[in-house]
Each structure stands twice: as structure tokens, then as C-alpha cells.
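All protein chains but one are shown at their positions in the complex.
This part shows subunit A:
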Amino acid sequence: MELLCGEVDPVRRAVPDANLLHDDRVLQNLLTIEERYLPQCSYFKCVQKDIQPYMRRMVATWMLEVCEEQKCEEEVFPLAINYLDRFLAGVPTPKTHLQLLGAVCMFLASKLKETIPLTAEKLCIYTDNSVKPQELLEWELVVLGKLKWNLAAVTPHDFIEHILRKLPQPSEKLSLIRKHAQTFIALCATDFKFAMYPPSMIATGSVGAAICGLQQDEDVSSLTGDALVDLLAKITNTDVDCLKACQEQIEVVLLNSLQQYRQDQGDGSKSEDELDQASTPTDVRDIDL
């Protein structure tokens, strides 16, 4: 008998369930239902009068910072953005409510996905106390009502393991590819351009962009170029040209955010864990967007 002594990780996670991840029916079901959770329209044109696209980027960037600082599970941020977009697609909202709305969406997504969720009090501190916990809780009900309590939205993260499993990569490379793909997914969530894309396409494009980015420095993949895109497109039934376009857009967004990052570096403050990085600078976590 072996005795194990060690600090217990207080964050409880379910182990990956092979019954779910190794079953194609699960992937097919995800592909079937994902469109249900997309925002109903491009709301800057048809719903919102006060809110501009740059404001969504501001609130999304802030939400990402909070999720990073609180070490939220990876899905929390894209899920919260999904709630935000779906709410804004239906309810005209003044810009002064936008940060509260972002906080509410993180509150809900964290409760759905985490064992130790973010508290209302903490989120209010992150708004510099411009909203009170009580207001946050009241708006939680409003958002729930408007989302019709449909919170278990499909996110790009739901597809990642299904995609990675079907790639011919050596398993030791997978964790790096996974990490970079997750970063691309977060990056996509900050940009409204991707809000109406199906999560499967964002996931597939992110995995493709991750492999292409990593491939420049080390050999992570036996498949490259068109062969890789073809395989990826087949896995999620995505149109090859759409997928290519999506992957290119992701790469453009990455470049833009890197430029922004370098500009900010000129202003001083460096992020603490900047050095804890892979050789390719594809980790948005350390970029101040």
C-alpha cells in the first residue's frame, strides 16, 4: 500500500471522461446544437444605440484580465462573453451599464463552470466599486431571464479535445498546442468579429493557428499547410475556405494585439510572468490588449 502525502489542490476537477471525449456522437451533437447559442444578430447595427464596438472590446478586455487574475477555468471567459453578446443582441443597453453586465456574465459563467466560483463582492471590487453586490445580484436575474436560463452554451473549448484527439500529433506536443489554442480562443472572444462564428469554427481555426505558429520554431506536427487544414475541416465539418479565412483572421488579431502589447511595453509596466512563455509569442495572457 502506498501512502501519499501532499497538499490537496483545493480546486476539484473532474477527470477527462473518455466516454464523452472518445465518442463521435458527442461531437456530432455539439455541432448540431452549437448554433442555438449564437447571438441573434449583429447588435451594433440593429439593437444598440449607445454601445460602440470599441466599448465591447474594452469590457471584454477587462473581463479577460479579471478571469486571468482570478485564475478562472479557461471556459469561463468565452462563456461569459457569449452571455454578454446574447443579452446585447436582445436588449438595448446604455454604456454605463456595460461593465455591470460584464460582471454579471462572469458571475454566471463562473458559477456554471467552477467549483469555487467568483463572488459578487469580488467582482464589484473589480468594477472599482462602481456597482454594489446587491445590484449585481438583481441584474443576475435580469440576465438569466433574458437568456431564458439557457446557460449551458457550447463554447469553442468544448471542441478542443475532440479535435486534438484526431490529429496525428505526438501526445507530448498536445499540451502545448492545447495551451496555445486556448489562448487564441480567448483572443477571439475579445473581438466582435468572431461573435457570430460557430464555436466549432473558432476552435478549429485556433488549433490550426496554434500548430502553424508553433511549427515555425519546432516540429510539432507531421501535417502542415493544406493537408492540416483539410484534416481539421473534416473533423468539424467546416468548409475549408471558411476555415482558412477564420485562421487568417485569428492570426491578424494576434498580430494586432502583439503590436498593441509592444506599444504598451514602451509605456513601462511589464507583466510579471512574461518570461514564463513558450518560444512563440502567441500567449495573449501576457499581453495587455
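Heads up, the rule we're going with is that a contact is a pair of C-beta atoms (placed from the backbone, for glycine too) under 8 Å apart; a residue touches a chain by one contact, two chains touch by 3 or more; residues count from 1.
Keep in mind that, in the parts below, contacts and distances are computed from a predicted model.
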{"item": "Protein name as given in UniProt for the chain not displayed, \"Cyclin-dependent kinase inhibitor 1\", \"Eukaryotic translation initiation factor 3 subunit H\", \"Zinc ion binding protein\" or \"ER membrane protein complex subunit 4\"", "value": "\"Cyclin-dependent kinase inhibitor 1\""}
{"item": "Among A:58, A:174, A:223 or A:258, the residue in touch with the chain that has been omitted", "value": "A:58"}
{"item": "Of A:53, A:94 or A:225, the one touching the omitted chain in the full complex", "value": "A:94"}
{"item": "Chain not shown: contacting residue from A:37, A:77 or A:126", "value": "A:126"}
{"item": "Absent-chain contact - pick from A:48, A:70 or A:155", "value": "A:70"}
{"item": "Residue ranges of subunit A at the interface with the undisplayed chain", "value": "9-11, 55, 58-59, 62, 65-66, 69-71, 91, 94-100, 114, 116-118, 122, 125-128, 130-135, 137-139, 141-142, 144-146, 269"}
